[in-house]
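All protein chains but one are shown in place.
And now, chain A:
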């Protein structure tokens, strides 16, 4: 390795090959290489500095004199660090100096390590002088127009930009001067606009007469970052223009009428933006963006004050007032601009009392927390999680929530607002310091990246040498560190993480501080302010919420300490649910029940996903939170996805068997069986509401659970009734209806048929005894499953067994032998009984009896042909059901089971197809609705479009039924009408937040169409 290479590395060069080549260029021939390399090493990017230097010297040989400067202490000439820093930081500004060497003097002098911002008035005067305008005039007018004026204006702006960059780069702590730099950039932009306005006056004066221009008062309002005086090195400058006619002092009348003023004003605004950025030899500065004006792009470019006010009073939307928060007069007629500010100020703050404020705050909050899905998201400094936008939103949100009562918060710039929020006690000091630090850190990053090419970018570079230069640039010139690309990325990641957690910390922690006495470091809100924050988040009973927070955080227990740490985050998660108040209460109950178990605290602390799930469940589902309150230990599943997989029927059965073997006594055994069922329902409910299960899986899992319980109860009953002697008969439980189709929901009954089969070789005389025994078993089984237990199982959802679908309904015997069924069906059976059998699926009992039953049922339910009479009977029963079964007063359009296009329409249609065709096509022989529908479609019995409508309606109706139980804890077959219930159900059905109306409309339209299909295919 040559010694030059080693020197280059030690001086911070990265692109050694190129730099060695540049060092050989003739422009550098008579410069001492060692001194040069030492000088270049002060640049953030020495490679870039070297290349720019060579280009500069070749374009402007006399720039040589600038390489060194006199030592202020009288010694040997010293290296001009400002020049090298500038060359190494900005290629764009170096090129400007090559184009305009007359401005090379910007690098003269030693910049302060604690620089001051340039005076705004001075900048304004300098730019005005550059275009030959009188700086003292009330309406300065340029002495030049067109290309000459643009050149003068733009190069003067860039000169000041260079001066600022030199000072910025020389500052010992870039982060601490960042607010000053942002302010000066805004002032410089304002000065440029003032200059451009002077040019516009001259140009429009030439075209339309200078007397007209002189009669127009013209004010430029800066919006966005320019208004807030925290501009970037390069960015669009958002503006609005206010115009007004000059009043003739003699008559007191306006010189121009409104139409004329607007016409001349518009011409001036157009000329102004042309002066700033129309393409020219000296490139445009930045885009002047007036799109925040009323009516946006379609609105008038300029308006009079009255016209603005009329618009804001009548038409403006919330976001427009939020934009006005930052409005500030930056150029033109100062007093006109100030009247505008004064006139809109009351409107801005009144806007927070408007309707929908809470919604818009929540929308804002979502925007803060929502991940921007973008392939470049992880390189974004501004957007993305933990970006600048997050900081800005956090601050603005707090300003909006508290600013309507506290005028001291009505401040434009982010850093100043953070200070004001801290001073007034809305943010804790530590948090504020962190937030401010992160903000300036991210802004300096952004500035340094933009400075290089003067391009509007918010992207972290990827090339390692660029990252290294960037890392250095954050340190300031006095630092001896040579930070690496990796350390930069690590720092940045740390800041991003901290920013996103700070949001919760800053927003919620002070709420806690009012309730629990935290350290003095924390901001303590007044209780009103704390309530305002809770209400803004969607807590309806803010006082109640405060009480729960108090209870959760009071005391010295480990739990209270931990909850003080965690609640800020938990409160936010709870607020994402539909009912944060109920969620918080449920959380308190769960926490009281589990507070001392160490795994619970550990889970909350270390397992973020689990804690988030818990909050979501508690504030979205009454079913789950009721069950969690009585079996809080199930909370542990949240931390482990494996625990949320439904337990198979076989495993449940094994567990029941092992319990039965240990607990012989009936009531004890059934208690365990019912508890097990409750546990599994909770498991399914949690998995379901966390979207871990598909709809079909939920029904199947619930069916398995019921089946295990019924089978367990049957075992217990048989044991008791046989009482040790030889059984006379064997009982089979056959599931019917939705239970037979394994399509049940959380509130479903078990529809069943009971069948028995006397044991082989039973003497005729014993037949009656066998029937009695079967009846005893069946009655015992029903009692076991439904009778209240002592002590009662809390929050139990009892499985009620319903045998009403048996032949002859309630009048028929509860249980019949297989033989009796066969006889009955052979003699009496009506078509609807055949239809009911379509859903018959053996559920619990002897396999042999089950086979016998299926063999008996198949010829009945899959008849060779369906008679005209039978067909008519089914249609009539359905028609009668529609008019009679619907609960009184219920709206048929909203009844998901019996209403139009609901579950029963689809199921009856499918069953009709099965009765007609299942004899011919074995594919149709299933107890489940959807497989039968799919088979019918494949066979061409239903066309694809119809089948799709039927399936979607059926699925949605089923989901709504489940969601109703989930949300309220009680089964209901009605689509809710109250908006909040509708919203909750919509979300549980997988809709986005805030789409209750869409959801309702979707359901109504889907079922309307399903009904049309049904009427066509069923009634024909």
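Operating definition for what follows: a contact is a pair of C-beta atoms (placed from the backbone, for glycine too) under 8 Å apart; a residue touches a chain by one contact, two chains touch by 3 or more; residues count from 1.
The rule is simple: contacts and distances are computed from a predicted model.
The subunit not displayed here is recorded in UniProt as "Glutamine synthetase", chosen from "Glutamine synthetase", "Protein translocase subunit SecD", "Sulfur carrier protein" or "Branched-chain amino acid ABC transporter permease".
Of the listed positions A:120, A:893 or A:939, the one in contact with the omitted chain in the full complex is A:893.
From the options A:17, A:30, A:73 or A:298, the residue with contact to the chain not on display is A:298.
Summary of contacts with the chain left out: across A:29, A:723, A:792 or A:978, the touching residue is A:978. Between the chain not shown and the residues A:690, A:776 or A:1004, the one that touches is A:1004.
Remark: the residues of chain A touching the chain excluded from display are 298, 313-314, 350, 353-355, 889-891, 893, 977-980, 996-997, 1000-1001, 1004-1005, 1008.
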